[in-house]
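Before any comments, here is the structure.
One protein chain is absent from this view; the other protein chains keep their places.
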Amino acid sequence: MSDLPNALKSIVTPVRLEYDHSAGAAATGFLRGLTQKKILGARTGPGEPVLVPPRGADPRTSELAAELVEVSDKGTVVTYSIVRVPSDNIPFELPYVCATVLLDGANLGFFHVLQNCALDEVRIGMRVQAHWAPDDQLTENVSSIRYFEPIDEPDVPFEQIEEYA
Amino acid sequence: MRDVAIVSFAQSNAAREDRNEVEILLPVVKAAVASSQLERSEIGFTCSGSSDFLQGQPFAFVMALDGVGAWPPIKESHVEMDGAWALYEAWVKIQTGEVDSALVYAFGKTSSGDLAEVQALQLDPYCVTQLWPDADSVAGIQARLYMERAGRSERDLAEVAARSLRDAQSNPHAVAKGDRDAEKLLAEPYRTSPLRDHDCPANSDGATAIVVMAGERAKTLCERPVWIRGFDHRIDPPALGARDLTRAPSAEIAAARAGVGDDKVDLAELSAPYTHQELILREALGLADDVRINPSGGTLCAHTMMSCGLNRIGDAAQRIAAGEGDRAVAHASQGHCLQQNMVCVLEGE
Partner (left out) sequence: MANLCGVVGIGQTKYDAKRIDVSMPGLVREAALRALEDADLTFADIDAVVIGKAPDMFEGVMLPENYLADAVGATGKPLLRVHTAGSVGGSTANVAISLITSGIHDRVLTLSWEKQSESNAMWGLTVSPPFSVAVVAGAGGFFAPLIRSYIQRSGAPEDTGIRIALKDRLNALKNPYAHLRIEDIDFDKIASSPMLWDPIRYLESCPSSDGACAMVLAREDLAAKAPTPAAWVHGTSMRSEPTQFPGRDSVNPVAGQLAARDLYRQAGIENPRQEIDCAEIYVPFSWFEAMWMENLGFAPENEGWKMVYEGATALDGDFPVNMSGGVLSSNAIGASGMIRYAEAAMQVRSQAGEHQVEGARKALGHAYGGGSQYFSMCLFGKEKP
């Protein structure tokens, strides 16, 4: 085909579709909690692992995880990456650190961004805390936690968090 | 071929669901597994059907793994097709002898987007999609041609709708139902002439799950196993001008290969989102006039895209299991104007 004279190489068809999503029961509780500066996880019952953010079901058992449990907004970095790739829908200045944070009281890593931290100081095991949006900007969106930042607490040894890394 | 039976079936359909996909799916899968009498870990294979464009995000099916018992890891596959094709893949897997049983599920939320518009993206991206023909308009073109060729009237279409809506009254999972005669329906305005609202599908959100089991063991799991006796699917070319829209050649081939005409058919569940398509399919499948069509109300009354075809198979199997007949034909379709068709012949023990 490439030897066609004056071949039309490309046309542009803009596609715009609007969707009206449902958060679902589990995520609704989590998102409402954010408006009150609370991080709520979910579990299938007492003594069971706390999933943050809630996923609707405990993936190991596929049991409905409907019981909401508040966890701390402090946690430990279990792994991280320094991102230097630009993208239109990312609101952070490059480079920035994304990290999996194991919140105190949770049993699942929570993915977010680290700020106020020198790039060469980021490490697995470091302690961090959520930095919340101003009260009048708290919404039903994960961006109500603007980012996580380091706090002055001793590192957690890798062996204690390895299971979540 | 190994004998494979449908041993359990569960569904959920609603006009608009506020639950997310995992939350919709979880109880349906759970119910199907529970009524199969099998432990989740005994089920050899899992296969599902869904479409990213319904959800408006890529990998929509990945989250579903949370709700279907995928730990410890499972043998699993997914088709970006109606769940009826997931059942076909599972049936093939059983035929290889690698597994004896399978859980098949499908889900779709049509209410998240404008379905008729989303479906425009299924057309030729270079020459047709730019016009954004919605699904109802494309179906209207087919209906007009079909009526002309077959000498059918708008009243014939309205009769299909009236019967479907009436039958749907006894189906708790149907989202459109009612007792209105053709006269009344014909007094309504056109949507995309010659089609009126009642000729177009009642879109819905939901999920369907089925468990199948091969051989003798199926007989120990349920009172009356429903055996898959014929299973075939075919596709026609996509270009609307390249095929005779008043017929469904791929459905004809699939029906012949599945052996629809080999014996008397008691009932049929046809996945016809539009009324005229039921008439096209009756012809293509060679169904006699005394065959009971869509006792559930059919896809017209609960169009949960991506699961409605699997739902037809489940609905037909349920009626055979309940003794409402001995031999049923279930049908699934995909694409505009019945482009792709599947036929499944079911028989009671």
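Letters A and B name the chains as they come in the text, with residue numbers starting at 1 for each one.
The rule is simple: contacts are C-beta pairs under 8 Å (C-beta built on N, C-alpha and C of every residue); 3 or more make two chains touch, one makes a residue touch a chain.
This structure is a prediction, so every number in the text was calculated from the model and none was measured.
Q: Could you tell which one of A:23, A:66, A:138 or A:156 touches the chain left off the display?
A: In the complete complex, the chain left out is touched by residue A:23.
Q: Touching the left-out chain: which of B:92, B:131, B:187 or B:322?
A: B:92
Q: Thinking of the whole complex, not just what is shown, which of B:10, B:24 or B:79 touches the missing chain?
A: For the chain that is not drawn, the touching residue is B:79.
Q: Since one chain has been left out of the picture, which residues of subunit A touch it in the full complex?
A: Counting only subunit A, the missing chain is touched by 1-2, 7, 9-10, 13, 15, 21, 23, 27, 31, 49, 51, 55, 58-60, 78-91, 95, 98-100, 107-109, 111-113, 124, 140-143, 158, 162-165.
Q: Name every residue on subunit B in touch with the hidden partner chain.
A: So the residues of subunit B touching the missing chain come out as 1, 46, 51-53, 56-59, 61-63, 65-66, 70-81, 85, 88-89, 92-93, 95-98, 118-119, 121-126, 129, 232-239, 242, 249-250, 253, 334-335, 339-340.
Keep in mind that, in the parts below, only the chains that are shown with their structure count from here on.
Q: Distance between subunit A and subunit B based on Cα centroids, please, to the nearest Å.
A: Here subunit A and subunit B have centroids separated by 37 Å.
Q: Mind pulling up the subunit A residues that touch subunit B in the complex?
A: Checking each residue of subunit A against subunit B gives 11, 13, 15, 17-27, 55-62, 64.
Q: Applying the document's contact rule, which stretches of subunit B touch subunit A when the two form their complex?
A: Subunit B reaches subunit A through residues 17-20, 22-23, 26-27, 29-30, 40, 53, 55-56, 63, 65-71, 109, 111-114, 117-118, 121, 125-126, 129-130.
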